[in-house]
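Notes for the one structure printed next.
Only a part of the assembly is drawn; its chains keep their places, and the rest are absent.
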Amino acid sequence: MADPRFFTNHGPFSLGQIADIAQAKLAQGADPELQIRDVAPLDLAAGDAVSFIDNPIYLADFANSAAGACVVSPAHRDRAPEGMALIISDQPYLAYARIAAAFYPYTVQGDGIAESAIIDKSAILGDRVAIGHGTVIAANVEIGAGAILGANVSVGPAVVIGEGCKILDNVTLSHCLIGDGVTLHPGVRVGQDGFGFVPDPSGYVKVPQVGRVVIGDNCEVGANSTIDRGANRDTIIADGCWIDNLVQIGHNVELGQGCIIVAQVGISGSTKLSDFVAVGGQTGIAGHIKIGAGAKIAAMSGIMSDVSAGATMAGIPAMPFKQFFRQVAVLKRLALERGKKT
Amino acid sequence: MADPRFFTNHGPFSLGQIADIAQAKLAQGADPELQIRDVAPLDLAAGDAVSFIDNPIYLADFANSAAGACVVSPAHRDRAPEGMALIISDQPYLAYARIAAAFYPYTVQGDGIAESAIIDKSAILGDRVAIGHGTVIAANVEIGAGAILGANVSVGPAVVIGEGCKILDNVTLSHCLIGDGVTLHPGVRVGQDGFGFVPDPSGYVKVPQVGRVVIGDNCEVGANSTIDRGANRDTIIADGCWIDNLVQIGHNVELGQGCIIVAQVGISGSTKLSDFVAVGGQTGIAGHIKIGAGAKIAAMSGIMSDVSAGATMAGIPAMPFKQFFRQVAVLKRLALERGKKT
């Protein structure tokens, strides 16, 4: 399925190998010697491809799929079309991710140090670092082994980039320390001044922004997202956070481990998210507040005050998720009743 | 009016020529020999300029305008000041667009292949391609005749760019096929990984993103917008879509022909918009849903479920536009009533 111009297929694999890769088991009747040549979605898969069904809205596609094999949960297996080899997993999407990574291992192309890159002689580069064309590495930068930097990236003085990072094209870094295994997608800006100023009679006075951005290991930051450096402490993104595109993270913000921040979210200055908080797209979070561990925030919410650990919130201003939908329902009914009276 | 440092005026034109260009007709008494030297808005136009009135909120400006000529609909012509030459059109803004394009044809400056551009020798460039300073063209890229790429652009391996495209400065492209006549404004990111991962006991596992972005002909994408490549199928932008600045388009999203997506909209993964859908600014659209042809979504709406063809929606969560404003009115009245009681 995947266009060979862009992706190299590392298959084929036998169905037995695939079940092992998926850490799942073959259903009875599935032939472990069946050759699987690709991954594909249910509606596009041919007989030599493996697919997956996770979201029940695609059950009809599942029932009609020509996929030779499919990862499926025990709950949905009886909806399979005849002749399809089944791989049974309680987490079909995770199993699929493992299979897809066997066919198409995640790689970012790096090709040594481009001649056109401008690298200050004080910079320290680990083994196998790749640096793209036109990329600028300022004084005292440190880049860990195996890191790959794309084209036209700008890395400011003294920035530290960990091992195996992938810093894609047109990224700007300054005043930051980045852990190992971090991916920054194109156009990410890390470490610029936060939005700090205070009025005085002559206009606004800039408040010096003298903190850093500290990003932990194995984080991913989406295209054109912006992470401002701290004002007087660090902006911190702990290990394993996944941040989507066009997200704004203000100065002094702290994200605990494993937070998920969907596209276009804005987090205002000095707010702290505990571990494993998930924030839906376009949500805004006010400054100087705390979000407890494992809290889930619906898309397009407006968080104006602290949120307890484990809570699920929605609305502007945000409230518990059930309360929000009760209010939505009540207002709908009231408008209908009033409409009748008029 | 237009600053000659930035724009070259291709006038003057006689009023008769202008009416022809506009595909409109001169009102009685308008002198077809009148020389028109520029376009200008109503409040800034002098006697040698042509203006237009389309939005009724500017009718007072129209009545007081010193413009020598003006495009106007039959409905508004009697509000014209004395002595103004009128060009009558049912679509004054369209007529104005044609006139303005005669004075100031759309051009993006290209000047051959910059010496500092880095172009892989396997890349295939059509006739009259222009490539700006510091731009990087990777292996196996194809660029159609007459395409213009700005400065510090990065084009990843095997990307295909159609004829006559304008790829402006600091754009990043990878894993994508772009049709003819497409304009990508500065800082656009196309083809990066979508936001795909799944939790496992060790953290989050990245789901390989092995689709492409396929953009049709005559599309325009605004500054700093991001279009992720597909996860296991393509992200598709059909012909003639206009996408504004800072828009996020997730993996596997499909836009039908002629969709209009205003600034800061976010469209979540695997959602499909049919032809000619119009989405107002800052709207969020959930994943895995379908928006029918010709639907109109108000600004700042939250679309959580399928929308029928031709529907007009507003609110978070979204509902039919009239229902939304009825609810707004009902809540306002209730708050007033309750306020009195307290």
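Should a chain be cited, it is by its letter among A and B, assigned in written order, with residues numbered from 1 in that chain.
The criterion applied here is as follows: a residue touches a chain if its C-beta (ideal position, glycine included) is under 8 Å from a C-beta of that chain, and two chains touch if they have at least 3 such contacts.
Given the structure is predicted, the values throughout are model-derived calculations rather than measurements.
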Given 2 visible subunits, total identical subunits the whole complex contains: 3
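The rule we apply is simple: only the chains that are shown with their structure count from here on.
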Gap in Å, rounded to a whole number, between the CA centres of chain B and chain A: 27
Interface residues, chain A side, partner chain B - complex: 1-3, 5-7, 39-41, 44, 55, 57, 91, 93-94, 96-98, 100-101, 103-106, 109, 114, 116, 132-134, 150-152, 168-170, 183, 185-187, 218, 220, 222-224, 239-240, 242, 244-246, 258, 262-264, 281-282, 299-300, 316, 328, 331-332, 334-335, 338-339
List of chain B residues in touch with chain A within their complex: 116, 118, 134, 136, 138, 140, 152, 154, 156-158, 170, 172, 174-175, 187, 189, 192-193, 195-200, 203-208, 210-212, 224, 226, 228, 232-233, 246, 248, 250, 264, 266, 268, 282, 284, 286, 288, 302, 316-317, 319, 323, 326-327, 330-331, 333-334
